[in-house]
Every structure is written in C-alpha cells, then in structure tokens.
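Of the protein chains in this complex, one is absent; all others appear in place.
In this document, chain identifiers A and B correspond to the written order of the chains, with residue numbering beginning at 1 in each.
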Amino acid sequence: MDRFVFLTFDGLVRGVVLAAFALALVLIWRAARIVNFAQGAMAVASVYVAYSVTAATGSYWIGFAAALLAGLALGTLVDVAVMRFVDHSSPLNAVIVALGLVLLLQAVLGMTYGNEYLPVAAPLSRDALSIGGLALLSRYDLFVFAAVLVVVVALALLFTRTPVGLRMRAAAFAPQVSRLLGVNVGGMLTLGWALAAGVGALAGMLVLPTELGLHPNAMDLVFVSAFTAAVVGGLDSPAGAVVGGVAVGLILSYVSGYVGSDTAPIAVLVLLLAVLLIRPNGLFSSAQARHV
Amino acid sequence: MSVIGEPGQRVEQTTPASAPAAAAPAKPHLPWGGSTLLRHLALVALAAVVLLGLTYWLEPFRNYQLATVAAYLCATAGLTVLTGLNGQLSLGHGALMAAGAYTVALTQQMLTDRGATGVGVLVVSLGCGVLVSLLAGAVIGVAAARLRGPYLAGVTLAVALVVPALAITFDGTLGGEQGLSFYVDPPPAALGPYFPYERWQAWLALAGALLVMLLLANLVRSRFGRSLRAVRDDEVAARLAGIHVARTQVLAFVVSAACAGLGGGLLAVLAQSVSPGAFSMTLSLFLLMAIVVGGLGSLAGAVWGALLLVILPELTHLITEQFTLAPATAQRLDGNLPLALFGGTLVVVMIVAPGGIQRVLVRLARRIDPRRRTAPGPEER
Partner (left out) sequence: MTTELLSVRGLTAGYGAAPVLREIDLTVHAGSITAVLGANGAGKTTLLRTLSGLLRPSSGEIRYDGVSLHGVPVEQVVRRGVAHVPEGRGVVTELTVDENLRLGGLWRRDRAAAKQTLAEVYELFPPLAQRRRHAGHQLSGGERQMLALGRALMARPRLLLLDEPSLGLAPRVTAQIMGLLRRLRERTGLTVLLVEQNVRSALSVADQGVVMSLGQVVSTADAERLRSDDELRHLYLGF
C-alpha cells in the first residue's frame, strides 16, 4: 500500500509535467494544425542553455529564467525562419521538417556539449517529506506542482481575458476572417510558437533533475509520452491535455514501479495504440468541425 | 510532393510507338505483365554485372562501404514506397531493421552453435530476419492502417523508442545495452583462398539489394502499385473505385517492413553484431532523410538516399581530419556533424526542393533534352 501511495504521488508529479508539455503541443496544434515533433529537442536545447548559464553564474534561478527565454526565442526562430516557409498543403511536410530540426538540434547540442549525461541538480530537496508516517512529496515535487499550476492558470487567463489571447484564439479558429478584422495572424502564430516553446522549456527544466541526466536525447521519451497525453485528451483540448498528462504520468509511474523502469517506452506505445484505436479523437475533443 | 518514374521509364516514352506496347502487356493475365518483368530482370542482370565488376575494382574498405549502401538501400527502397507512394509516414523503420538484425543474430548464434556452416546458414538467418520483421510490420501495419498523418508518425516514433527498452528488458536473450555478437562464415571455398572478405560482404548485400529493387520495381508498376498511389491521393475515391483501403495500407507496411528487415539483417551480418545503439530513433530519422532528399516515392531516389547515408559521414570525417583537434572535440564532431548535416539538409530540401535529388535531376534532364519527357504523374503540384 505504501508503495502504491508513493507511486501515485510520483505519478502525479510526473503527470503534471507531462500535462505542461502536452499543453505546449496542443497550443501549436490549435494555432497551426501541426504536431510539433521538434518540441522535445527544443525543450532540451533550452535546458542546455540553463546549464551553461547556471555554470557561469552559479545560480539555478538565473539559469531557469534563461531557459524560459531561450525557449521563447527558439520558438520564435523556428516559426519565423523555418515553418513560415514550409508548404502546408500536405500535413506530412511540417512533420518531416520538424524531424529534420530534431536531428539538427540534437547534433548541435552533441557537438557543443558532448553526448555524455551531464548532471542536473534540483534547486530544492528531493527527499520525500513525511506526513503521518507516509513519505509523500518532496519540496521539489511541491515546486513542480506550483510551477505547472502557475503556468496553466497564466495561460488560461491569457487566452480568455486578454486582448492578445482573444487575437490568438481568433487567429487560430478563423485566420482569414481575423485578418479582415485587423489581426496580425502571422504574428499571433509566431507568438503561439514562442509560448509553446517556453512552456516546453519549463517542462524540460522541471523534469530533467529527475532523469538520468542532461543529454541531447533526454526528452525523446517525454515527447512521445506528452504526445500520448495530448492524444488521450484530444489534440484540440487544453483541458484534455492536462487530464491526459496526469493520466499518462500515473500509468507510467505504476508500470515503472511494478514492472520496471526500462519498460516505460513499451507502456507508452501500448497506451498510445490503445487510445488511437479505441477513441481516436480523445476523451475531450469537440467533434464539431470548424465552420465559419 | 511529386513522384517520379522508375529508372528506365524515361527511355520508353521517347517514341509514341513504343508507348502502347509498354501499356499493353504481352500476357495480360500475368499479375505483372510479361514485358515489365522481363525488362526489370534485364536491368537487374545488367546492374549485377556492372556491380560485380565494381567489386573487383574497389579496395576492401570501399567494398565494405558499398555493402553498407546496399544494406541501407533495402530499407530506403521499402520506406520510399510506403511513404512516397502510399503516403504513410513511418518513423519506426529503424526498429523494423532492428527486428531483422536481432533475428539474424539469434539465428546465426543458434545455427553455428549446432555446427552448421556454409552460405545456406546466412540465407536461413536472413530469411528468418525478413520473416520476423514482416510479422512485426503486419502487427504495426494493422494498427497503422487506421491512423493518418501525425498520429501515424507519433505511433511509429513510439515504436522506434521501444527498441532499447526491449533489448534491456529481455537482456537475457537480447544482450541488453551491449547487444549480441555472432559468427559469420568466411567466403565459400569455391571462391578461392584469397577471396577478400569485404568483397564477399558486398556480394551478399548487393544480392539482397538487387532482389529488393526487382521486387519493388515490379510491385510499383503493378495494379497494387496503382492502388497504393490511389489510396495516397484520395482515399474516398479509391474506396469508391473498389480498392480495399485498409488491406492496401497493411500490405504496403508489410512489404516495406520485410525490406527493412532484410536491410537490418544485412547490416548485422556486416558488423557481425547487433546492439540497441545501432538502431536508435536516430536511424529512423536518417532513413526518412534519405528518402526525402533522394526523392520521395522514387526507387532511384532511394539509391541516392542510401548513398548519402554512407558518403556524408565519410565526407565530414575527411573535413574534420583537416583540422588538428583535441581528441574529445574530434570525437564529438565525428559523431554529430553528419547528424547536423542530415537534419539541416532535410529541412532545406523540404522547403526548397521537396521532390528531392531525383526531381532535380529529372528537371535538368528535361531542360537538356525536351523530347525526353517523363510521364507527368497525377501527383505533380
């Protein structure tokens, strides 16, 4: 029973990070109808920036901020310098280009930092705090929860209560009409990419201290897991991404705990197949087609 | 993205008189039509002769590289048919190559443990490798048949990531991170005592590649090939025309998986070992890059792609050798520069020339000789 509780909390923490990452994927999907296969590589690149900045300044938090900024910058760059020029008539094109970016990013990181696992320290204690004799969450886990909560709330407020958010939603739902209303649709798309990459960078910063170490391929499995989470929730639904993330996090935790941590990729594959074959539109998607 | 005709098609179209002859097969009840099969056999025979001569001319290391190209070609050819002609984007073909490779390794171990020798051993191993990857392809294909676009890509990416997990989970049989090594017989005695091993490797791999090319060339020109394209272009229309869409999708996957399995098996034979590191997600992305840059849907493009996979790392190695670098830096560059170039090339090609090398060559040829027109595919945009 102890183990189950422990795995549950561990899974929740994992899940919340996956939720953030899945949100980033949903953001770009809604804005551009693209699954950003480069999301993981972009996140890991941002974390490497934090690594360098932290090494130079000695401060984790400055590095953290640098990672977020790097994410924003990278997202902007990818949209403006690459995705703008892709022929979107076939959905495969953007996927292939994103995969090319993955190769490129991972290679550049490998050349700059090497392919060994670099240690990433957590800013707060990762020892579990005991409540009533049960070892539950650590300070770091609480930090993770808080960080993701802040991001989710901030994004929700941004999209529903600010003019920028309204423009972004309009640009995503009805780009031509939005242009007629004076909305800079291209700019909103770039903003979407920047935000998504920033959120991905945050997720990367949160998850990597719990992984083996920093490595160009470190976010590959996280990407696939988050993709699974986004699909579970329905690619169109931010709420679904959050729920999906938590669900996938829990499942992975139980599988890792009871079967073995090396089997996690297998569990993800099985889960992804199951969802796509049983409920391909996800649990929360609105089946309503976009009409004007 | 446009699809280009296969090698040899250009020659057909120069005179209108030959067009009806090519269109109406001599024996219509044969699945492939007599003339197409014969033509392809002749081409393969010609290629075999030329390549045979090449293996006598090349030095051992180049023969080894030629063998590697041939092994990759098996995989790229199958993948370009699946993705280019049938529209299914698979990021998991590295895993299918792994399936073939590991099967070959295990079969070789098993057979040599029992004292079996001779070329037959290799044939059996490779055959088993093809069979296993074919089955794996069938399983994935059945699941994939209902998925489209990014969903299919995501699932096959998950498949690609499963390889190291499987190797470690079943490390008793599969050898974990270290992988497996096995024994491959030297060239048969009939070839003489001084027959270079690398030439033998090249012969094995080239035999596999030629077989794959023959099979796929005929498949592409057959009714099945037309079904593949029809499904890719417009599923609804294809279904209305009586094509069983799901079956076509699965078959395409199975065929490409078998080819990938052969390629993986050959790679294993060349290295006399397998390990999860050799069949990572990166390999799947390499294959994708190869077929896109070569030209999606084109078998000639698959050849370009396979060549690129071997030549580019060679070139980057030559470049890095020019500079005196610390060994650690040199190692980093050696490992990653090809990746960077592959990735960059993929991005640039997709934006600038989505049809790949083959398309560029076709356009150049058209400019030089306007009479040499390839049949414009309905896929041209």
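Here is the rule we use: a residue touches a chain if its C-beta (ideal position, glycine included) is under 8 Å from a C-beta of that chain, and two chains touch if they have at least 3 such contacts.
Model, not experiment: these values are computed from the prediction.
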Chain not shown, its touching partners among those shown: A
Residue of A:Val5, A:Val177 or A:Leu212 touching the missing chain in the full complex: A:Val177
Options A:Arg14, A:Arg167 or A:His215, residue touching the unrepresented chain: A:Arg167
Absent-chain interface as seen on chain A, which is shown: 163, 166-167, 169-170, 173-174, 176-185, 288, 290-292
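Throughout what follows, only the chains that are shown with their structure count from here on.
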Touching residues on chain B, where the partner in the complex is chain A: 1, 83, 87, 89, 91, 143, 146-147, 149-151, 153-155, 157-159, 161-162, 164-166, 168-169, 280-282, 285-286, 288-289, 292, 328, 332-333, 335-340, 342-347, 350-351, 354, 381
Of all residues in chain A, those that touch chain B in their complex: 34-35, 37, 82, 85-87, 89-93, 95-97, 99-108, 110-111, 114-115, 217, 220-221, 224, 227-228, 231, 260, 262-266, 268-269, 272-273, 276-277, 280
